[in-house]
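Note that one protein chain is taken out, while the other chains of the complex remain in position.
We just call them A and B in the order they show up, numbering each chain from 1.
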Amino acid sequence: MEPSEQKAVRGVGHSVRRVEDDRFIVGRGNYLDDVKLPRMLHMAIVRSPLAHATIESIDISEAMALEGVVAVVTGKDLEAHKLAWMPTLSGDTQAVLATDKVRFQGQEVAAVIAESPYVAADAAELVEIEYEPLDIFVDPYKALENTETIIRSDKEGQADNVAYEWEAGDKAKTDQLFAEADHVVKLHTHYPRSHPAPLETCGCVADVNGATGKATIYLTSQAPHAHRTLFALVAGLPEQNIRVISPDVGGGFGNKVPIYPGYVVATAASLLLDAPVKWVESRSENLMSTGFARDYHMDGELALTSDGTITAMRCHITSDHGAFFADAQPTKFRAGLVHICTGSYDMQAAHITAKGAYTNKAPGGVAYRCSFRVTEASYIIERLVQNAAYELGMSPVEIRRKNFIKKEQFPYTSCTGFIYDSGDYDASLDKALEMLGYDEIMAERDAARAEGRLMGVGIATFTEVVGAGNSKEYDIAGLKMFDSAELRVHPTGKAILKLGVQTQGQGHETTFAQIVANELGIPPEDIAVGHGDTDNTPYGLGTYASRSTPTGGAATAVIARKLRDKAKKIAAHLLEASEGDLEWDSNKFVVKGTDKSVSIQDCAFAAYTNPPDGEEPGLEGVHYYDPPNMTYPFGAYAVVVEVDPETGEWEVKRMVAVDDCGVRINPMVVDGQIHGGLTEGYAMASMQYIHYDDDGNCVGGNFIDYLIPTAVETPKFELGETVTPSPHHPIGAKGVGESATVGSPAAYVNAVLDALQPLGVKNLEMPVTSGRVWEAIQAAKAAAE
Amino acid sequence: MYPPRFDYVAPTSLEEALDALAEHGDEGKIIAGGQSLIPMLKLRFASPETLIDINRLPGMDGVSEEGGTLRFGALCRHNQLGAHPLMTSKYHVVAEAGTLIADPLVRNMGSLGGSLCHADPQADWGSVMIALKATIVCQKKGATREFGAAEFMEGIFTTKLADDEIVTEIRCDAANGGFGSSYLKMERKVGDFATCGTAIALTLKDGTIASAGVGLTAMGAKNLHAEDAEKVLVGQAPSAELFAEAAEAAVAIADVREDSRGTPEYKKNVLRTFMKRGLAKAALRAQA
Partner (left out) sequence: MEVTITVNGRTHTKSVEPRMLLVHFLREELGLTGTHIGCDSSHCGACTVLVDGTPLKSCTYLAVMANGRSVETVEGLKQGGKLHVIQEEFKEQHGLQCGYCTPGMMLVGKALLEENPNPTDDEVRFAISGNICRCTGYMNIVKSIQAAGKRMQAESADAAE
């Protein structure tokens, strides 16, 4: 391939500047709150101040009397239309507006619809609700033990607060290996409750047209097609009459995967009032009621031989789901894909059990920048491996190398049933250590220690599983997890690509055009990419779990190839040559051994003006891609920190991240994704979490308490790469949106623990606040005395 | 989040403002930078009938050092003080607080007077003004009252200010030679209120501490005046031991509770550490 030719086409591997930026940099993005329709009304939700209480009465009269108020909706009103409850993505049910009782602070109880958002807010204050408090459970362990107070009293036959139980792996073999182990390493840790908190909150404008029956729902949605189907199922609207439009999305990170009560109420209100209804969450509503993530209490154990070989892993999870089990994850896997927790290591057996608890907290359990609990999985194994190194007196590098799945072992079948597609873990770790200057850094650390300074180096070598997934195993609410692409090449050689996935900042309008460019030779600037409008795009399950590139990207490559095959027939016709004599050369077909050629643009024109006899005219097609397997991105992260022993504050001195996401479509965009993920990983490790006091009050329900790092706290990242293509993906790409959030928290925490290791500190819980560090140092000092 | 309804007046002279205050009494509320008041309105924690906007009052944002007195107009913005050459060269405690409060955008609007009147125990200016032994000038139609900074702040969100009064000016003695000061603040991120803050002002004469001012942020129900710590310092030569002793005196008056910023022990430990560091920094500057 000639570089100059390739440059013009600018397919895979080029840092093409993003076309979507053109509207964002001039303030002409079209986010949900920018949607304004004639006669549009505004909705405000009245929420429960209490975490668990029966609703005694609701008085809406004062609110209704306020000028500008159009309606006040309560659960009773919805009940009459069988809309008071809705299904969750995990097959549970969730209250839309509470009828019997409230189960968490911030739960939706009533909705006010008014002519302006200001009046809606005024009226919401006037809705009078009487509650009778009930016992509150914020601790999942206590909730699980309890059988007196049943949080989900609405569920027939529910006699406790257990949401589900689940297991994976081989118990007998694992038990046996543990019994035979020379050494067992244990860690109990909590991956705290967090929230994706995209900068744009969730919202919708529901526009049910009373004349046509057409429901157009503008939604901050990461999965517009799935949402259309769920709307059809929940609201009983005929699916052909529902159009979900996801406009520009101001970040998603998993928050915008589920359907939320506000959407259902707004749609019902629009239907009843025959006017468009807008609902946009405030930040506190966002943090307190929609889409939390994590909240996994984990007991992990590794069995090792005395030379540091890991033989088996055990992990028990107590997961806190809040009032409704609303995880957005594949049906078959109740605890997500947490059984990827054997990570990058070759071991003989593993056994994973999980028990989900209902508590008086917000529902959610979304995959926050993560492929269904892979973050939790990666965290526990990377923490355990570092502890194992300390306990066995090995270096954290040595123990990893010893146990890595070796390059030649791929495809590798893990003991919990995943088939890792490809990897080269040693290369990735080598690269990270080289970038870090590992030996010098360790010498520096030891010198610092000798001076009494607390410097630490932390490593995490993670493996992710993304791109759900093949339809045999993966579905959400019954919908198989394939994805799609429709490609139409116009007569002038320009094209439109339509996707089932949905961008929220990842740059699909550019990178997916590059995939087409790569396969079909049409430059990206000549390709318009459409997404987010269910009337105008093929069906797909949406963008989350790093699945866009593995599924939608693959569909795009395949359909482009199919059109190229057809173009070849046209080329043969135009060149009066046989197909067998033609060669594809980046953007044209050349008759082998000659300089005769036709460009893809010539073929496109001929497809409409001069198709070969017997050939269907046009150059268009759709492909639904059912991935044969998941993809397994991996990487090696290394962090250097220094801890202030007097205040417990810690500072990241270096952060080196080597990622292998297979083939990189647009390196600039990939680096941007990694920067973002490393920042969210840092946020989790250092400051960002939601917790509840004993009365069930949410602490972290606004940006005063839910801390998001600014540019000042955020470390400066040094990125590196290795490239191990996925063997089964059409262009060898693996997906990268989440690797850094998954892999980095353990690296940061391991670094702080390494700094404190000389003092004997064994564990720190996230977020590793300066107060926790200081307390740990004091406790270690006291223990040493 | 949407504020409740209110009326609004924007006087363009101090007289007009005082008239408006007299007229509206406890139904009126001054708005300065709005960086505390507007968030409160949005949360509907406040519902005044009339807002009296003082941003158009001329000359309320001046800074001067004349005739042995340092004066700050009540409308001096945090950023203005943080970057002021007089502060960055001489009154470091002011410059440092001015760049540590909130974030750059809030600092462009938020005012010194507004912060003092809001009297959040976690806010920073109160401690600074305690350390500088500043006087707060409150004016109403036909009368003026003055309070020492420590006295002005009474408790959580409460001050000596009457409904019909406005703070026009904050002033303190100008420093002569041998002055050194510092402000240290622990924040979890930019935009966070203090876990602990220490404002320190020292004057050294002939190698001993002639006067000391110590104000503490987030260590109780208001900005605390660490008088005992000041007593420990005055008349002594600066030394690590002396600073440690003063730190203990400051810790002794801290009344803190556990929250997501840490346990009481932790917060007191930060105070102890910051006292020592802040005193050392101020002493170094005083000696320079």
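Convention: a contact is a pair of C-beta atoms (placed from the backbone, for glycine too) under 8 Å apart; a residue touches a chain by one contact, two chains touch by 3 or more.
Bear in mind the structure is a predicted one, so any value in this text is a computation, not a measurement.
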Missing-chain contact, candidates A:K402, A:K596, A:H675 or A:H691, resolves to A:H675
Contacting the left-out chain: of B:P104, B:G155, B:G207 or B:P264, that is B:P104
Of A:V9, A:V249 or A:A303, which sits in contact with the chain we cannot see?
-> A:V249
Which residue, B:A10, B:A162 or B:A221, contacts the hidden chain when the whole complex is considered?
-> B:A10
Those residues of subunit A that touch the unshown chain are 15, 17-18, 20-31, 33-34, 36, 118, 197-201, 248-251, 253, 282-284, 504-507, 668-669, 671-673, 675-680, 702-704, 708, 710-712, 714, 716-717
Going by the touch rule given at the top, which residues of subunit B touch the chain that is not shown?
-> 1-8, 10, 31, 34-35, 38-39, 41-43, 51, 53, 55, 102-106, 108-109, 190-191
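Just so we're on the same page, only the chains that are shown with their structure count from here on.
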Let me have the rounded angstrom distance from the C-alpha centre of subunit A over to the C-alpha centre of subunit B, please.
-> 44
For the complex, which residues does subunit B have touching subunit A?
-> 1-2, 4-5, 44, 103, 186, 188-192, 260-263, 265-266, 269-270, 273
Residue positions on subunit A within touch of subunit B in the complex are 117-118, 121-122, 125, 282, 284, 646-649, 687, 691, 699, 705, 707-710, 712-713, 769-772, 774-775, 778
